[in-house]
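For this view, one protein chain was removed and the others were kept in their places.
Chain lettering (A, B and C) follows the sequence in which the chains are written, and residue indices restart at 1 in each chain.
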Amino acid sequence: MRRGNWEEYQKSIADDNYYYARSCIRQNFFPGSEKAFLDIVANRLGRNIYDDPLHSSCTGIGYHSDIVPLDTIMAVVARQFALMNEAGYENLVSSCITSFGIYTEILSTWEEFPETEQRAAETLYKATGRTLVKPKNVAHTSDVIFHLRKQIAEQMTRPLINVRTGEPLRVVEHIGCHYAKIFPKKGIGGSEFPYVLAGMIESWGGEVVDYPERRHCCGFGFRNYLVQANRGYSVANSQKKLESMAPYRPDFIVCNCPGCAMFLDKWQYTIAEMEGTTYGQGGVGIPVLTYEEMAGLVLGYDPWQLGMQMHQVDVEPLLDKMGVEYDPATKYLGVNGKYIGKPEQAVVNGDCPSGFYSMLSL
Amino acid sequence: MKGRVVIVGGGVAGMQTALSLKALGIESLILEQSRQLGGKLTGWHLLFPTFTPAQDVVAPLIRAVRQSGIQTRFGCKVVSVDSRRVILDSGERIDAAAVVLCSGSTLFNAKIKEEYGYGIYDNVFTSADIEQMMNNGKVAMADGRTPERIAILHCVGSRDEKVCQRHCSKVCCITAVKQAIELKKLFPDADVFNFYMDMRMFGPGYEELYRRAQIEHNIHFVRGRISEASPLMDSRVQIKAEDTLTGRPLRMSVDMLVLMVGMRANDDNAFISSSSGAELAENGFFKPRNSFMDNVLSTKEGIFLVGTISSPKTVGQTLNEASAAAIRIAEYLRYGN
Amino acid sequence: MFYAHFCIPFIVGAVIMLLTLLYRYISWVVELPKGDKRLIAKGIFSTATLRSVWEIIRESLLHISIFRVNPLLGYMHCSLAFGWFLLIAVGWIETTVYMGAELVPLQGHVFFRYFATQIDTHIPIFDHIMDALLLFVLSGVALAWFKRLRSKALGMRRTTKHSVGDRIALSFLWFIFPARLVAESVTAAVYGGGGFLTAAVGGALQHTLSAGALEAIYEPVWWFYSAVLGGFFIAMPHSRYMHIFTEIPLIFLRNYRLRVTQSSTSYDNFQLQSCSRCGICIDACQLQSELGHNGVQSVYFLRDRRANRLTMPVAFDCLMCGKCQERCPVGIDLNALRLNSRATMRNLPNERRYGYFKGVDRSEGSGKVGYFAGCMTLLTPHTLTAMQTIFDAAGEEVWWADRNGGVCCGRPLRLSGETDSANKMVEYNIELFRRHGITTLVTSCPICLKTFREDYNLEGIELLHHSQYIERLIEQGRISLKHADNQSFTYHDPCELGRGSGIYEPPRSVIKAIGTLIEPKHHHRNSLCCGSSLANTIINDAEQLKISAALTLELEATGATTLVTACPLCKKALGRTTAQKIKDLSEIVASNLN
Partner (left out) sequence: MATNFGFSISKPRVIDMDANNLRKSDDILASMPQLQSCIGCGACTASCTAGNLTSFNFRKVHTLVRRGEYTGVYEELNKCMLCGKCRLLCPRGINTRAAVMTIKRTLGDF
């Protein structure tokens, strides 16, 4: 991707002592990612990070679905900040892009309308007896990895290179809308040409692919996906992106937003089942990775340890390209060695359960 | 009366002011920041709506200024102005009987609208780039290919709160029509699309030119602002807009995207204003004392305004203002204000 | 005795021509729709036949109509047609007188001067009569030659451009009578005799040529005459001269009440082939005189249609103002033919089209009198309010069919050739009128009026243009108007109202009830078109404006203070080009009510 104004959009990212706020979607659909993130930051890079069992959902999904009112979410956010302060931290890092957006938005609202902050502090105090102390620094966890990308590169065992051709892997990066589209100055590289994922990819040997619909939303859209009747609209957005990127033959998609990773992955399955279309090479889908998984692979983690068997689109083609050794037999064995169940065959992974599409291709 | 009339800026506004003053028997001094007279018009190719070469306006003015012995100083950056003197960045103080601000305006930096990818994608150009290319005699895509489809986007850096430019730059609509025709003449097989918010064809002959562009040159006009530009594999650009007349989003790939950059107030207007006491309007341009009777007077006595220093204007309007200002200066020098 | 070898070209030509004509006429008649055949059967033994014969004499021989439009041109056509007819007729009498009851073959009559040299008897008076007739025809030929060279001298701005067939036939025709003169003169020179003309020319030849030379050219000149005649006969059915004979069956068929219909029938052939390409329609056409559009006028339209190469730009570049039809000496139904050509090109039945009419009824009020404003009148609201005022003044209970928007009358679509779709509007509107139980339907739009009259079956509902309705109100004393002589008006006849519907006097009598009426240069059936006609979809806005400006000039030249018309389209068109007051008839009535 061509660099534009990346230098102009820089933000301060704390170097150490992070208070970790988990993501609802990520811990449910990509549980290995959060675990890997904590492990990489704490054990590989030697940073202090605190995963607080007391903290809750930010209620952002509810907020964006018009279920949770502003005052409520402000109180919830105030509680997260209070917990962070109680734990002795002042650098908040959130795993979820929507949470990051919520924190930024609310801090900004408090700044613009101080009475709202006061009200939130009062509510918090009345409800929980806690005191609101705002964080010094709010960053997304992808910002942290971006910040530490060079350090990761030093420990890298498997760069983003196609071991068969020696060429850099072609990576499509997708930035969650709430990362920088709400507050461009709060994202690395701004909203038009965000650099947060591109920086990681470049540092780890891959090649970023720019394509026309790069900025487009994955289609999550909260209400749109939550209501079954509206889901076709959500899928259409992902489809638009996939159609736009397919000619560039990307090796994988990497997202910094848990929702995006989920939808770009699962809607590929849906589209394939409904229409028989796949967008990757060789009649299969394009693997979708979280940046934690990408960092984990680069650092030599076992893909099944990273939870990559949870993906809808099989990641094996990518692992083969990267030269990652993996044991197919253990793919569906949990950490305790117990069988966790195997998904049904899917068109997106090159299977034609009903033979319908293979008939079509005749 | 001590000193001469000091004219800040040696573009067409400054030159015509000096010439008009000269005709009234008043001596003036032109202070020009660059190394040559002519200002922005020097880089322009043809002028709307008559396709008159810009040189046909600039060159005679420069010649007249030289011939009439009007004193001109180059490389002068003005840092402070009041109605009696002008201070340069060298610290030099120049006494003035009156000061005329003719320092014009600044072309909007298209890079700020980064969603259009100017400076990022090879085939995104500004209107000024096109004029330059026309002057150089070679208009083409970045790799030298002949464009087959060109999009021209109006209002880049005008009427846009997002970049703090609320005003209309006035001349871009007609410039876009003019450039569309020029491009169509250069590339008869190319499709030229103009994306506009409103067509503001305010001047004599403008609407007629617009009509000719549509009917004779088959230039397409789409009402809708391009929202983003993205690269395509072959270095072409994909643009998105809404065709607001059909209420449908519209997407197309183009070989060249031309951004009609607007005029914005000079950055140094702010400190010229604070040093002189001449007030600025909300949009950062100098405020005329009265929009009807005193267009060429600033709010501060002894400081006059000519050209785009006070708002976006056409060349013709600027030249008219220069003559008008000369008369008002003569009155001022004679009777005070 | 009446045979010589030189007669062969003539005989062959005459036989071919007769067979061709017979074949064509018979096949056209055979292809006629049943209804038309029934009309022929009914009419053939009626006075229509006699009327037709009289008309043939007047029009096909004497060309009275052309005389009326242009006397010189009339003389030309008359001398050629009537003169030739007399030559044949008197020639027949001459041979009969000479030969008694003896059967003389055709060539005997035609080349009698050649064969007469072998007859002993000689009746000089016939020579002189025949020479006089020849001179009569030759004067027509001379005029025709002159017209070719200088059409303007004959009062025609434009003359028809000819096809190849026309040129061949014309060349033969031009030489027939000069050749006859030469042949008869040479005969006179060799054998003596001849009338005042042939004898004189023969005498001159005798002086200039030796006897041997005369002898040598004697046979060739007769050969030439025969060849020219034969050539003309062969070329004739393939040229404009086909009209000479086709006009005759046409006159019969027309008097038997056959008509050009919405879709073309075999009867159209008689109409198409009756065009003499005289070109009178070209000068009548404002598209020609104002815009310089050539090749689209009726004569060219008919030519293209005859040749099966009619294109949309020709078929649709016509205002259908009816001026050419009004002047056509043959009386061809030009507008009807053009319309059914358009229908052939564009009529596309579509069952589902206009399904949205179902249940639409935007009418309001109730009364025995219905008022149908028409689409265009909605753009001239002054007319609407004036009509309201007039209705109120007359105490009329009115049902307003379409004041809030309704369905079009269908005429614009019909004019565009979409007959089937237009008929859907007809059906809709008839049903609407019937449902509201009106007995009188008033419209202020002549376009609507014309289609109501011609294409709607509105039995029991009286159809009135608002000019007629207002005239009636005045006559019945239901409204009274202030009259002032110093109020001067000029009136523009809308094409669809005047020539289209024959309503000329009602608007004039209404105007005269209010003030003075000054007629413009062209009025009644000669009035100009405003250019806004819905029939033309080819001309652009600027061209419409030009046509309207020319009309405005004439109207303003009357010096009248107010221009009056009775059609919303005309009013709109004139309003664009005049600085004078332009009013609909209803407006001047409403503002001059007592």
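One rule holds in what follows: contacts are C-beta pairs under 8 Å (C-beta built on N, C-alpha and C of every residue); 3 or more make two chains touch, one makes a residue touch a chain.
Here the structure is a predicted model, which is why all the values come from computation and not from measurement.
Enquirer: One chain isn't displayed here. Which of the visible ones does it touch?
Expert: Per the contact definition above, the missing chain touches A, B, C.
Enquirer: Taking the entire complex into account, which one of C:412, C:446, C:494 or C:531 touches the absent chain?
Expert: Considering the complete complex, C:412 is the one touching the chain left out.
Enquirer: Please pick, from A:11, A:130, A:231 or A:331, the residue that touches the omitted chain in the full complex.
Expert: From the options A:11, A:130, A:231 or A:331, the contact with the absent chain belongs to A:231.
Enquirer: For the full complex, which residue in C:16, C:29 or C:378 touches the chain that was left out?
Expert: Of all options in C:16, C:29 or C:378, contact with the hidden chain holds for C:378.
Enquirer: So one chain is hidden, and I want to know which residue out of A:141, A:239, A:278 or A:349 touches that hidden chain in the complete assembly.
Expert: A:239
Enquirer: Spell out the interface residues on chain B facing the chain that's missing from view.
Expert: 191, 199, 211, 214-216, 218-223, 240, 243, 245-253
Enquirer: So which bits of chain A touch the chain we can't see?
Expert: Counting only chain A, the missing chain is touched by 228-233, 235-236, 239-240, 270-271, 273-276, 354, 356.
Enquirer: Footprint of the hidden chain on chain C, which residues?
Expert: Counting only chain C, the missing chain is touched by 312, 345-346, 348, 350, 353-354, 356-357, 360, 375-376, 378-379, 405-408, 410, 412-413, 416, 418, 421, 425, 532, 534, 537-542, 569, 572.
Throughout what follows, only the chains that are shown with their structure count from here on.
Enquirer: Centroid of chain B to centroid of chain C, CA atoms only: how many Å?
Expert: The mean C-alpha positions of chain B and chain C differ by 65 Å.
Enquirer: In whole angstrom, what separates the CA-based centres of chain A and chain C?
Expert: Those two chain centres are 83 Å apart.
Enquirer: If you average the Cα atoms of chain A and of chain B to get two centres, how far apart are those centres in Å?
Expert: 46
Enquirer: So which bits of chain C are touching at least two other chains?
Expert: As it turns out, chain C has no residue touching two or more other chains.
Enquirer: Taking the complex as given, what residues does chain A use to touch chain B?
Expert: Touch list, chain A to chain B: 2-5, 190, 192-193, 210-215, 247-248.
Enquirer: Considering the complex alone, what residue numbers of chain B touch chain A?
Expert: 111, 114-115, 117, 119-121, 228, 230-233, 238, 253
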